[in-house]
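One structure follows; several queries about it will come next.
The complex is shown incomplete by one protein chain, all other protein chains being positioned as in the whole.
And then chain A:
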Amino acid sequence: MKDAKALTITYLTKTSISSLNGSDKEADNISSIKKITRGVEQFPYGSSQWIRRALREQLATMGWELSEGVAAKIEKGAATTKQNPDDFIDDDLFGFMGTEKGEEGAKGSANKRTSPVRVSPLISFDRYSGDLDFGTNYMGVEAGGTPNIFETEIHSGIYRGTILVELDRVGCGEGFKKDLEPDKKAERVNALLKAIKNLWSTGRQTRFLADISPKFVAAALMRVKNPIFLETVIATEKGIDFGLIQETLKDYQQEIIDSVIGAKKEMFPNIPEDVVSIGEAFKTMERWISDYYKMK
């Protein structure tokens, strides 16, 4: 436990009808979703920055104060955060980049913290079939206008994503005035786990309420920083490929300290008996985190 370096979580989620992550307009009056083209088919995805936004929102919902909305101190700079990881969980977990203007002609400087939390996009296994939701906007009718029609790309399917947390870099290092106490570090990582367990994005949820919380997780506490389940959790019509997951666990047994597989069992057809519930899987991960930081 003491020599742990990272926690890797690969998860699956299932949407019945969703329009998860908006993309650039491809045609007038059609709201597009982000898609990857592979051969002649397209696969919807939610980008990493979209997941990060969802995690931040969830942390705020859970009562954590976020460090956001600070204008850059140089002209044309991107807006940034307060860049204070000592006090703000999101500056600690998600990193930041800010620039300072130099005084009286002197060169400026940059503050940065490389995010110890790495987030892959959430990519669908199921192709986009061209489904559109048709809508009519009557808002302007009373003012003498005509109803406006619009369409929204929608999709249904199983999505896969991965999150890797560099445990040895949480609560210390770049940007910190003083390292956090171990129990504070554990508290922050466990808050992140809760946010992942209850993952929910705000985009287009008023019309397409979609639940993107994990319905299947493969997680491991690792001696090295390697997202071992990245491409080895595969969902097909027949269910999840457990052979591949077992092979991965065997391949990396020297690097794995502990692992857990959890699922909402009724959502997949072939879940083995020894797979625990999603709640139990996250409880196990929380125990790893508490034990790890206790030993530090």
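In the analysis below, a residue touches a chain if its C-beta (ideal position, glycine included) is under 8 Å from a C-beta of that chain, and two chains touch if they have at least 3 such contacts; residues count from 1.
One rule holds for everything that comes next: contacts and distances are computed from a predicted model.
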item: From "MoxR family ATPase", "Molybdenum transport system permease", "CRISPR-associated protein Cas5" or "Lactate utilization protein B", the hidden chain's UniProt protein name; value: "CRISPR-associated protein Cas5"
item: Residue in contact with the excluded chain [from A:Leu59, A:Ile196 or A:Ile228]; value: A:Ile228
item: Touching the absent chain when the full complex is considered, from A:Ser31, A:Thr162, A:Ser201 or A:Thr284; value: A:Thr162
item: Touch criterion as defined above, residue of A:Ser67, A:Ser115, A:Thr152 or A:Ser259 at the omitted chain; value: A:Ser115
item: Touch list for chain A against the chain that is not drawn; value: 5-6, 22-24, 34-40, 47-49, 52, 71-72, 74-79, 95, 107-110, 112, 114-115, 118-121, 123, 162, 164, 166, 169, 223-228, 230-231
